[in-house]
Structures are given as C-alpha cells and as structure tokens.
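Removed: one protein chain of the complex. Kept in place: all other protein chains.
Note that the chains are named A, B and C in the order they appear, and that numbering of residues resets to 1 at the start of each chain.
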Amino acid sequence: MSVKKIINDPKRVVEESVAGFAAAHADLVRVETDPIHVVRADAPIAGKVGIVSGGGSGHEPLHAGFVGFGMLDAAVPGAVFTSPTPDPILAATKAVDGGAGVLHIVKNYTGDVLNFETAADLASVDGIDVRAVVTNDDVAVKDSLYTAGRRGVGGTVLVEKIAGAAAERGDSLDEVAEVAERVNANARSMGLALTPCIVPHAGEESFTLAEDEIEIGIGIHGEPGRERIKLEPADGLVDRLLAPILEDLPFESGDRVLLFVNGMGGSPLVELYIAYRRAAEVLGERGIEIARSLVGNYITSLEMQGMSITLLKLDDEMVELWDAPVQTAALRWGR
Amino acid sequence: MSVKKIINDPKRVVEESVAGFAAAHADLVRVETDPIHVVRADAPIAGKVGIVSGGGSGHEPLHAGFVGFGMLDAAVPGAVFTSPTPDPILAATKAVDGGAGVLHIVKNYTGDVLNFETAADLASVDGIDVRAVVTNDDVAVKDSLYTAGRRGVGGTVLVEKIAGAAAERGDSLDEVAEVAERVNANARSMGLALTPCIVPHAGEESFTLAEDEIEIGIGIHGEPGRERIKLEPADGLVDRLLAPILEDLPFESGDRVLLFVNGMGGSPLVELYIAYRRAAEVLGERGIEIARSLVGNYITSLEMQGMSITLLKLDDEMVELWDAPVQTAALRWGR
Amino acid sequence: MGLDITWAVDWVRRSAQVVSDHRIELITLDREIGDGDHGENMDRGFQAVLPKLDDLHAGSTPGDVLKLVATTLISTVGGAAGPLYGTAYLKAAVAAGDSVSLDGEAIAGILTAARDGIVLRGKAEPGDKTMVDAWTPAVDAATAAAADGADALGALEAAASAAWEGAAATEPLVARKGRASYLGERSAGHRDPGAESSALLLQAAADAAAASAGA
Partner (left out) sequence: MGLDITWAVDWVRRSAQVVSDHRIELITLDREIGDGDHGENMDRGFQAVLPKLDDLHAGSTPGDVLKLVATTLISTVGGAAGPLYGTAYLKAAVAAGDSVSLDGEAIAGILTAARDGIVLRGKAEPGDKTMVDAWTPAVDAATAAAADGADALGALEAAASAAWEGAAATEPLVARKGRASYLGERSAGHRDPGAESSALLLQAAADAAAASAGA
C-alpha cells in the first residue's frame, strides 16, 4: 500500500467511513447503503421542506456532518472527489420528502449539476416537487462563458445552515429556496493550498508544489489553483484572499458580515486563528462589522493544508436563521 | 521562511493565534495578554469551583477551545509544545476563583507538573484553595519508576468535560476533583502517527519517517513513539491501539464506554470514521457497549497525521455529566 | 457486413479492458488538469457493466446493449463523465433502434446521436477541451466514410483514428468547460482525459468490428 492513510481497501473508503459515521451518530442519522445516502434519523418530517445536498466525498464534515435538526435532511456522498450518481440522490430525495417538496443544494461543478438534474427529473416523475439551488461563491474562478462558472465552496456551508433553519421553522419550498439563493448571492469565497492532497485510489499527490510554493485560488477537489506563488507570511496570504472577495460583491463600510475561516483539512487550528486575526483587522479597517464568525474545518479537501475565507453579507433574517438551533455531527448549538 | 505554515513571525504564533481566538469567540471568552491566558467571559463565578487547564500550544482546540459554560473557566497556553510558566497559570487561577476553590487539570509531563505546582504554591499563598488532577491515560508509556510516568493525552478532554459539568452544577472542590480523578482512572488511550509535525520555531520535522513507516505510541508533543512499524490497513492499526487499551484497565464484557477517536490534526475525518467503524466492531465482539462517542480533532499535534483512541469506562454519573450542556468553541451541545 | 449483437457485446468487453488498462493514465491526465478521478470513475462504470452482459436475453439487439451501458454508467460512474457518457450511450441506443445489424451509415448515425447527447447535456463546443473534441472529428470522419460507401468497420476505423487526432489536438487548448476550465491558461499543455477515454472507447469499437469481420 503506497498511500499513507488510515484506510483499508481504497475502493471501500466511502462505504466504510459512512458506516463509521452511522455508528458514531446513530442518534442523529440513519444510513442507507444501497445506494449510499445519509438521512436524518426522524426523516421524513410531514409538512417540512426536505433539504438534500451531496457531492464527492473527501470534503468532510460536508455534507453528512450537517445532517440533523435545523440543517440537512439528507446527504449523498459520492466516491472521493466524484459527484454521486442520480440513484442515491433520488433515493435521498424520496426519503426526506414530507409532502412539502425538497430542496437540492448543489455545488456548481459540471458533474454535480448534471447528476442532481437527472435525479430531480426522476423525482418529479414520482410527483415530488424539487427545487435546486446551485452554489457558486468562489471568486477565484471567472464567472464567464469561458469557464464552467464559479465553483461552490465555503458559502455552501452557510447556505445549508441558513436554508436548514428556514425549513425547520416551516418555510415553504419557495421561501427556503429564496433564502438559499439569497445567501449564495451574498457569499464570496477564495482558498489557497500549502500542500496538495492524495486521493486514495489515485495514490499520488493531486499536484506538486515546491517547498516554498503555494497555490492560490484552489477549489475543494484537490485541483490546482489559478496561480502559484512563493509562500508569504499569513497576513499577506489573508490579504490576497480578501482583496478579490471584498471587491467582488462588493463588501462595503457599514456592511454586517459573517466571517468564515475554513481549514482545508490538514492545517492546524492555530493557523486558522492567525488568519482570522488578520481578516478581522482588515475588515475593521474597512468599517465592515463582523457580526458572526465560524472558524474550523468544515469544507475540506482530504488532508490538504490550506484555508479558504468566506464572507457573507448578512441581513436580519440571515442572522436569525444562523442563530437558530442546529444539531448535527459537525455544527451544533441551541440544543 | 522555510516552514510551510500560515503564520507570520514564528515567535508570535501563540500570541497572534490567541488574539484571533479571542476575536472570533468574544461571546465565550476574554483573553488577557500579559501574561497570556484565556478566561471564560463571565468568570469568576461566585461560589462555583473554577477549573484551569493549560499546557504547550499546538494541541488545539485543547485547551482554549474548551473554555466556556460547563467546561473550563480558563486555559493557559504555553509556547508551542512548551508548558506555560507559573505566572499565567497563577493569573488564570486568580481570575477564575469564585471563592469555592480552583481545580488544576494538568497533563502528566514533567514541565506541566512542575509549573502548575509552582503556580499552585503561589496561589495558596494568596489564600486560594487549589487542587490538581494530573491526567495520565497513555498506555503507550510504561507507568514505572523507569519513566516520567504515563502521559496525559485524550482522556484529558473527557476529564475537562466531565469535571466542568460537575463544577457547573455546583459541586464542591473535593467533589469536582474526585470525579476528575475517577474519569482519569477509568480512561485509557493510545495514539499513532503517519507523519511527524513541524514546530514553527524548530522549522524541521519532529522526527523522520519513511514513506511506508508509521510511529505507534506517540504522544501529543510531536515526539516519536515507542515503536516504528510498516504501514498497515486501518483495521490492523485500530487493533494495535485497542489491544493494550483493553487489557490495561481492563475493559470487559458488559462495560459501558465512551469511545473517543481523536485526530492528531492532519488526518481527514473520513479516516477517523473508518477507524471508528473498526473500533466499534471490536468492542461489539467483546460485549462492550458504546454508550457515548466522540470523533474528531480535539487534542492534536499541529499538522501531524494520525489518530489516538481513548476508551472511558462510564458510570451513571459520568454519563449524566457528559450529557450536561456545554458551550465552548470546540465542544457544544445543550445550549 | 453489418455489426450485430456479438460486436456490441465485444465492444463493451474491450471497452472495460482498455479502460482498466489505462486507468492510471486517465487518472494521471485528470490529476494534471482536474481532480484525478476519471480513470477510477470509468473503470468502476465499465466493471459494473460486465456482469450485466450475462443478463441479456436471447434476442437482444445492439441497441439493448447500448442502453444497458447507458443506464449502468449513469448509475455507477458519477462525476461529469457519468451523465455525459450515459447520455451518449442512451442517445446512441435510441438511434440504433431495433436494428439487429448496423451498416456504415447506421454507425455514423449512432455516433452522431451520441455526440449530440454529450453536447446537449454538457453544452461544450468544439475547442473547449472536452470529450467533444474527440467525438466531433470522429462523427465527421465516420459520416464522410459512410457517405463514401464505407461499411461499419470502415466507419469505426475512420472514427477511431479521427478521435485519436482530436484527443491529441486538445493538448494546446485552454479549457472552457469542466473542471480544467478553473485552471485558465494553465490548462494548456495537457491532454483532456475525457477526450482520451473517448478515443479509447472508439478504438475499442473499431477493434471489435475488425475482430468480428475477421471471424
């Protein structure tokens, strides 16, 4: 075995990991194995909009770690870095449909979009009302005809929390979809990697970096970024991520934001807080108020070292929904 | 800069990181900088036993991430992998003394023990009633005259949670110390590393490992373990950690346990759950009931890849205290 | 001589074989400008098709085989390639209809339908550095060959060799669709993994046709 990981058969990584997740969190979720999907223990909830998200594995705790009260009703993990096929998405959609319709939260990648689309088509045939919100908050990618469009990254976590709270309080499918769209439209992210990651079945680093090089503008699939630069001190790195984020929306003096400093999986917390410190300083200088914060590894790329920063411009409803109780394996407060 | 980390000046890592932590969690803690210690926002609480822990930095979220309602009243972070000096421990002890005395939770390392001892001596001079509980749950170390004794590792997190809940419900210093001792006495841990870590000021790997080698029996200070072996599949690794744990207490059929699969900082969650799956399987075969679980990065060694497993034999009071509400940056439920 | 069910089944077996043989190569190409899973995804998909071939009933047509491939790839491959290849085989199956034997013109029609399915789902244009850059020249070559009177083998041989040229021609391109597009200019200088797998599959079709002609 050439890959240095705590795994058995590389082909069974997702299956075994999900089994472990199910055993560890039996109070929150149940897991179906054929096809694999993770469902909130008490799903379906009659009259509540169901929320399903999913995508390739390797980004944990996204998405299964967010299944539970006040967030997702189901998560569909694909193979590592590979969007799930329509079957488990369809199965999850059926499992959480409580008659009020189902929202699909889809990160904007060709594969995710196509597979969720097919599943949604099949679900409507079964009479389930499905809406999809496609997250695309990554400013590292130009949103133009010449790309597959911006990727869904850190903002996805915020969309899932806030839409989840809206569904939990009884909002309709239209309302839940609307707030999800609003969060996505007001979120901007950018990430960097100090090291690549290793996909278990590939057995080699996703890209190669010299001792003193880092990748700016990486996504979450271990793919290289837009630009390779020499390593800089943390403050400079934060500034590089924040500048394009701030000018894109734009974020302006007087705005209230949620500041989300996310680890890519392999960076120690101590570093994420050093980055948070600088980000808070920059926002302070610009008169932008940090009303809420999230720091930690929430949307990752296996063992990649690096971070992403997400800014979400908040309105009162978003703050209320952010603060609402949530009870999942990876995000929990209020109960 | 040769060290690939998100840091500025290697000598200011702890200071800047704690500043970021303070800014991100101003609702939970306040941070004093001279000397550095992190105090629960509402400390001191009159009539409540104060709980202080601390140790070298680089193990985050331990300990600052556990400051808040139902857990620690203060955390004292030393330099990276270096026990704090008595001054900040003393300052933290004074800051959290609500008249009911203060419990020091100290991991068994020569430096931690000596520095906390000195601080406790100084605090008693100031009339504060201080008790210390020294955690030493690491079965990788022989507890004999020929070592510095077993190290405090994963069990420390469980001691902090459970003692914190006891203090929160109003137990006396003697009672809090007693339950803390009881948790420590019933907890056993062992860890392994797939990769070393890099202390910022040292700038080099804490030890070197070949592509196919791992260290069994590592502690949390980036120090090498007892034994170096060839990499094995996850199930075999889990078995290697569990065997000495199980026989040490011993854990027996009919026991109810808390199973804690802890990441050393750099291993993806997906791997920790694969390990959890096997651990649950082994315990099931032995008739040991997993009553509570914790999976994630809670006591780490910077970016080290690896894991530790902790088993705690539970009694009813421990379960009740484990389930009690906790509100800290890294562990939160019930409020 | 037309191509029948034997050819279709042989094509699938050969496809599974070449994809498995080139698994690492496809992973490596995808690692360079994507996320390193294309070889794994395709291999998982075709390995899943193999046992299902045994379930084909006596009177099955090439179209039935194509449909079987389509549904299996859709439900096992995932990623971008799963729905794209799935749609390709599905549209090809529709084009093949109930025919028990496919001549040059039928083959050209099937390939055209497959390519159109990929474009319908993925919205890529030629030059975007995707599998479309292997399929479009392949379709053109097969259509021209069939118009010139080529038989099914001739049409597939023309398609395969054009697909290889198309795959090679993706190397200098800057990607505008799929994951490689995130790299911008840095995507140039690498071959598109989906174009490579497309050429492999079309070559397998031609090889199966040659074997069936030789038999």
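Just so we're on the same page, contacts are C-beta pairs under 8 Å (C-beta built on N, C-alpha and C of every residue); 3 or more make two chains touch, one makes a residue touch a chain.
Keep in mind that this is a model prediction, so the values were computed, not measured.
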| item | value |
| --- | --- |
| Where the missing chain makes contact, among the chains that are shown | B |
| From B:A26, B:A41, B:L114 or B:A210, residue that would touch the chain that is not displayed | B:L114 |
| Absent-chain contact - pick from B:V141, B:A166 or B:M307 | B:V141 |
| Contact residue for the chain not shown (choose from B:A23, B:L103 or B:V199) | B:V199 |
| In chain B, positions touching the absent partner | 35, 56, 78-87, 109-111, 114-115, 117-118, 140-142, 145-148, 151, 199, 201-202, 204, 206-207, 219, 221-224, 226 |
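Keep this in mind: only the chains that are shown with their structure count from here on.
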| item | value |
| --- | --- |
| By count of C-beta pairs in contact, the leading pair of chains | A-B |
| Averaged-CA centre spacing for the pair chain C and chain A, given as whole angstrom | 33 |
| Inter-chain centre distance, chain A versus chain B - centres from mean C-alpha coordinates, in Å | 28 |
| Computed distance of Cα centres, chain C from chain B, in Å | 55 |
| Sites on chain C at which at least two other chains make contact | none |
| Touching two or more other chains - residues of chain B | none |
